[in-house]
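The other protein chains are all here in position, but one chain of the complex has been omitted.
Let's turn to subunit A:
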Amino acid sequence: MRNWGGSVVHFNWRHTVYGYVQSCYTPLAQRCYSHGGKLESDEEFDARWVTYFNKADIDAWELRKGMNTLIGYDLVPEPKILEAALRACRRLDDLASAMRILEAVKDKSGPHKKIYPYLIQELRPTLDELGISTPEELGMD
């Protein structure tokens, strides 16, 4: 971009357009910070999100913000992150959101049909414990 003086002006589009998104457009091996800091490993990413949802007094806004951000990333969240999110729904007495989360991750898997059954399989103990029915069980697909 050029200003009237003729010198080149650079805009940090990644800050304005992508904001807080921290994922890179590389194969999903690692997450990187948009500033160029230390690369975050998958385990650190997962741990960070599990901690976020495990907050004991999480409020509804934080749950919504967390889920919407997580779905915005170019990945399907690990079962342990989803488990923490579902438990957060339980603490907030919100069954509908729990089911919505399951729908959202199914949609995130896109053409890869095997991911969602795997996630449900991994989450089955949690789903049974909390009494969350999947949308399929309720005939909502």
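Keep in mind that, in the parts below, a residue touches a chain if its C-beta (ideal position, glycine included) is under 8 Å from a C-beta of that chain, and two chains touch if they have at least 3 such contacts; residues count from 1.
The definition used in the following text is that contacts and distances are computed from a predicted model.
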- Query: Which listed name, "NEDD8-activating enzyme E1 catalytic subunit", "Cytochrome c oxidase subunit 4", "Cell cycle control protein" or "Signal peptidase complex subunit 3", is the one UniProt assigns to the chain that has been left out?
  - Reply: "Cytochrome c oxidase subunit 4"
- Pick out which of A:Gly36, A:Pro111 or A:Gly131 touches the chain that's been left out of the picture. A:Gly131
- Note on the structure: Full-complex touch with the removed chain, picking from A:Asp42, A:Asp59 or A:Asp107, is A:Asp107
- Using the touch rule from the top, list residues of subunit A that touch the missing partner. 1, 3-6, 9-11, 63-64, 67-68, 71-72, 90, 93-97, 99-101, 103-104, 106-107, 130-133, 135, 137-138, 140-141
